[in-house]
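Would you mind keeping the following structure in view while I ask a few things?
What follows is part of the complex, with its chains left where they were.
Order of writing sets the chain letters: A and B. Residues in each chain are counted from 1.
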Amino acid sequence: MVGQDAVDLGFARVDVDREARQGLPEVVYGTGKTPGQVVEIVRTLLRHNDGPVLVTRVDPTAATSVLRAVPAGEYDSGARLLVWRPAAPTGFSVVVAAAGTADRPVAHEAAAVATAVGIGVTTVTDVGVAGLHRLLAERDRLRAADTVIVVAGMEGALASAVGGLVACPVVAVPTSTGYGAGLEGITALLAMHASCAAGITVVNIDSGFGAAMAAFRLSRVARRGTT
Amino acid sequence: MVGQDAVDLGFARVDVDREARQGLPEVVYGTGKTPGQVVEIVRTLLRHNDGPVLVTRVDPTAATSVLRAVPAGEYDSGARLLVWRPAAPTGFSVVVAAAGTADRPVAHEAAAVATAVGIGVTTVTDVGVAGLHRLLAERDRLRAADTVIVVAGMEGALASAVGGLVACPVVAVPTSTGYGAGLEGITALLAMHASCAAGITVVNIDSGFGAAMAAFRLSRVARRGTT
């Protein structure tokens, strides 16, 4: 329980030990932090760690301001993500499959975070189950992936369909798209859990970030191999 | 509107006018009625109406006792349905598509009720979306139907997939199969409403009867034709 490994910035304690424990520096959740606070946390992480430094859910204005103070970072406005020192590709690859156009922002976050931590990403979109031929047309690409991240709102049925098509791990992300009976993503979350396809796993609503982190954990096992 | 058209049996008032209004005598809901009460209601309906007389959700013991008192009826134990004077076939046909083995009792009720009111029924089962090839193998049969009744529990994804494959009306029946996040059918009901396939309609959980009645309403429009 090592432990002096947290740096206290007054407004936050940064877990600089996480890279040693989990292979990746702490990822900063941008919501509710001022640009000044983000700058201080990012500098601390860059100084005490060697790997990629990420800040999620950052508005464009805040991003500009942070990048001016801490250069050499990149901002992906679609994913609302700031990245410094992205990881080199590891050879592990995922397909991010989004059911509809409205699911794209979440898919984008998943793809950008996964890329930043060294995962190869292919994105396919508009493959909802109401048009099965579009999904089946992507079958080979899905089967070639090390992992499939399924991003779907409304009834979330894409997770079940993909789960039956591929043998690799499937990480499902329910999204809050749709209206009425979709209950802001709760329906998709429950439906993905009740799925008839065995071995599917689920992350939080709209959490493209969570799915990418799950893929990162997977990529480490794959690299390690089995003995 | 003013109806002397109800017969008061003391413990129930039978709506003998319904056949005139809706083309079918009142269907008796068997749950919570004694065999003696069922006998009286059935006799009243047989006397005051000309069409098929149905009692749903009847236990085998009760059924035997009722049939002894009111002969010429048939009992379908899978559907738990009693029928007298079944309707002649109307030429309208439905496919009842059940996602999994556990959905069969509900599918059976839908099929038996539909048959009793003159609808032609074909049943296909085990066509859940986790095995798309089994669903696609039935595509032609589905497309030939006048209406498809989709029976599915768990995440209910079959409704969306069928909705995208066929152009005819789709009536979805969520079932209470599954466990945990399936919430006794609530998840499937919500998911079917949030479906990405346009124009799907939904009936109550486990209501094979409701789906068959919806199909009966459809069959009447089809017979009427349009001018």
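What we mean here is this: a contact is a pair of C-beta atoms (placed from the backbone, for glycine too) under 8 Å apart; a residue touches a chain by one contact, two chains touch by 3 or more.
If you're wondering where the values come from, they're calculated on a predicted model, not measured in any experiment.
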Expanding from the 2 chains in view to the entire complex of this file gives a copy total of 8
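Note that in this section only the chains that are shown with their structure count from here on.
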Quick one: in the complex, what on chain B touches chain A? 99-100, 128-132, 136, 153-157, 159-161, 163-165, 178, 180-183, 187-198
